[in-house]
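Here the complex is missing one protein chain, while the rest keep their positions.
Naming follows writing order (A and B), and every chain is counted from residue 1.
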Amino acid sequence: MLSMTNVSKIFRTDLIETHALRNFSLEVKAGEFLAVTGPSGSGKTTFLNIAGLLEPYESGSYKLDDVEVTDLSDDVRSGLRNQKIGFIFQSFNLMPDLNVFDNVDVPLRYRRMKAAERNKRITNALEIVGLAARMKHVPAQLSGGQQQRVAIARALAGDPKLILADEPTGNLDSLMARQVLELLEKINQMGTTIIMVTHDPELARRAHRNVQVVDGQISDLKPYEPHPTAAAQALGSSALATAGA
Amino acid sequence: MFAYYLELALRSFKRNPGLTALMVFAIALGISVCMITLTTYRAASTNPAGDRSSILFAASIDSWDPDQSYDDRDKTLAPTMLTYRDARALTASGIPDRKVIMYKSGGTYRRADKGMAPQYFATRMTSADFFAMFEVPFLYGGPWNAKADAGPDPVLVLSKKGNQEAFGGANSVGKTILFKNREFRVVGVLDDWEPMPKYFDVSNGAFQDLEDAYLPFSWGQVMELGSHGNTNCWKTEVIDSYQAFLNSECISFEAWFELRTAEKQRAFREFLDNYVVEQKKHGRFPRPLNNYLYDVDDWLERNSVVEDDNKAMLTMAFAFLAVCLVNTVGLLLAKFLNAAPSAGVRRALGASRRDIFWQHLTEAGVVALAGGGVGGLLGVCGIWALRAWYGRFVDEATRVLPFDEANFLICVAIAIAAGIAAGLYPAWRIGRAAPASYLKVQ
Partner (left out) sequence: MEIRPILSSLLRNRAGAILVSLQIAITLAIVVNAVFLTYQRVSHIGRPSGIDDQNIFSFWVTSYEPDHDYLAMVREDMALLRQMPGIVDAAPMNQVPLSGSGNSTLFFSLPDKKGENSPANTFETDEHAVQTLGVKLSAGKTFDPGAVIFRTERGTAWQPTGVISEALGKALFKDKPILGNTMYDDQSHPIRIIGVIERMQGSWVGWDKVDRTMLTPSIGPDASTQYVIRVQPGQLDRVIAAVEVALLKRDPNRRLDEAKKMSDMKRRGYAGDSLMAVTLSTVTGLVLVFSSLGIFGLATFNVNTRTRQIGTRRAVGARKRDIVRYFMTENWLITTLGVVVGCCLALGIGYWLSTQYQLPRLSLYYLVSGVLGLWIVGQAAAWQPSLRAAKVSPAMATRNI
């Protein structure tokens, strides 16, 4: 699904150079639920931005779904991002003046879809996250957990192969955080690869695999092994997540 | 996709109505000021002769003082009017397809059949060709014939206004009028006709009223009618009779020539030069050979119908528009950068730079469109107000400040183009902004 080899990223200011990533290599297989952990400033977010085709990098190679993306134009990268990747952010990043429906609509618009098809997908995605009844609400009228579920629906609506989540529960209380996490597990069950950046070891443990980034490099590669408990819990809690909406 | 951008633009306006109104207002004011100055400029720079402009010519020959040029400002130029002798001699040429000799006069008249109080007519003493040459429309009757020019026959043509005053607007062809106590027969009545600028005679100002009656030129000499236009003299001459005036070096007359082919134009220029060379042998034309044949465009330019003030005001107006646009660029930039986080999210969700650019350019375009529309209306109101104000000073206010649909459209188009141009940089800038920096908690 995702394959980075020796990717380096340097931030330059007038005085200093910061090596955000140095010879960073990582392989993620389709269907994985990967947690990326590490201390603040370790390069987690840089990795996620590069994975999401949001930032250029100095050197190395990056294949997304077997496509080498390093030298692609902005248009093609944007198209790939739109087709293959869904983003979930810590601060939700919903458009405050768009209602729930229109927020979920945003990525579909950039895919230049027909209105009927968009309608179907939006309704479907909102049903998965259990917010179909709140379509006309604006973000300010929703709780934090509900907002994050809208963001998940937005990521889902495009039917991406890869979801990139940056501290998805960081701004939520524990109950809401659990619901969101269960939703992500359910989505992973349906076949979507998920890469989640978090500094919460509790959360990371629920993923199939953990990698730790320290000083811009993977410090400890754990072998891929399905996590029986997590998978079972994910299955068991999906009903709960839907009911809790 | 355009519809989506439009929708987003409208949402964005709802988010910052004050800022949006300020931008619309900036463009609107800028363009309305331009529209007002452009109106006066265009009114002055109109060429009413249309496509006949290039075949109608006014002659200018340098008959002036050997010690002093006619025009202080540009010493290379020759007088814009002719002496009686020269006007007669030039219009005797067989080269032109049509030719007109004329000057402006006037006098009292009254109707022969009724004891009405005497009234005043401004008259143009001219040739039969005048009407065909300047495409003058007739309501009743027609021009006098060429024979009446030579006669001169006691015939005249009334303007629509003159006919209204003398005959209440009725068909007066065949009726008689007493002009300066001499009987004249009406042969034609003009329809509405008001070429502005009054290009065939700008000597008293380009926006002056047209004359009330047109009489064969020769009556001017028979009745010794003085010029109501300009008369300029340079030579020390004793002018103690009308005939002495006609024989003098005083310039007071105009001559126009229709020359349809380049060949005729060339031949006529040659004729002018030969004429002056010939006259030099008789001791006239003491200045170097310096003759001009102006077509209508050049004639209006030669006579500075577009005044320097018009040009200066136009310059100022467009500089003002520039300030308004720079203002708009600044406000758009501030507005777009303020909304950069949302553009960052859109980028993350798959919008390309191009998408973001077009989205914001659309927004700028809508501002420009609104600015152009409001500015157009503001401009019309401005012209209306200025006309009312200016009308207190001068009669020709409506001619100097006409409502000109083409001008309206030009200005609205300029506003839209300028507004979109103002949006280019901010839209490009926001499209280039790195999305990643806006996605994290701020």
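Here is the rule we use: a residue touches a chain if its C-beta (ideal position, glycine included) is under 8 Å from a C-beta of that chain, and two chains touch if they have at least 3 such contacts.
Predicted model, so just to flag it, every value in this text is computed and none were measured.
Q: Of the chains that are displayed, which are in contact with the missing one across the whole complex?
A: Missing chain, whole complex, touching shown chains: B.
Q: Give the residue, chosen from B:Ala58, B:Val189, B:Leu215 or B:Val329, that touches the chain omitted from the document.
A: B:Val329
Q: With the full complex in mind, choose from B:Glu194, B:Glu263 or B:Glu307 the residue touching the hidden chain.
A: Of the candidates B:Glu194, B:Glu263 or B:Glu307, B:Glu307 is in touch with the missing chain.
Q: Would you write out the residues of chain B that touch the absent chain, in ascending order?
A: Touching the missing chain: residues 19, 22, 26, 29, 33, 36-37, 73, 107-108, 110, 117-120, 181, 231, 236, 238-242, 244-245, 307-309, 311-313, 315-317, 319-320, 322-324, 326-327, 329-331, 333-334, 337-338, 386, 389-390, 392-394, 425, 429, 441-442.
One rule holds in what follows: only the chains that are shown with their structure count from here on.
Q: Approximately how many whole Å separate the CA-defined centres of chain A and chain B?
A: 68
Q: Spell out the part of chain B that touches chain A in their complex, as residue ranges.
A: Residues of chain B touching chain A: 1, 4, 11, 14-15, 341-342, 344-355, 434-436, 439-442.
Q: Within their complex, state which residues of chain A touch chain B.
A: Against chain B, the touching part of chain A is residues 45, 49, 52, 54-55, 74-75, 77-79, 81-83, 85, 87, 89-91, 93, 95, 97-98, 106-107, 109-112, 154, 158, 166, 171.
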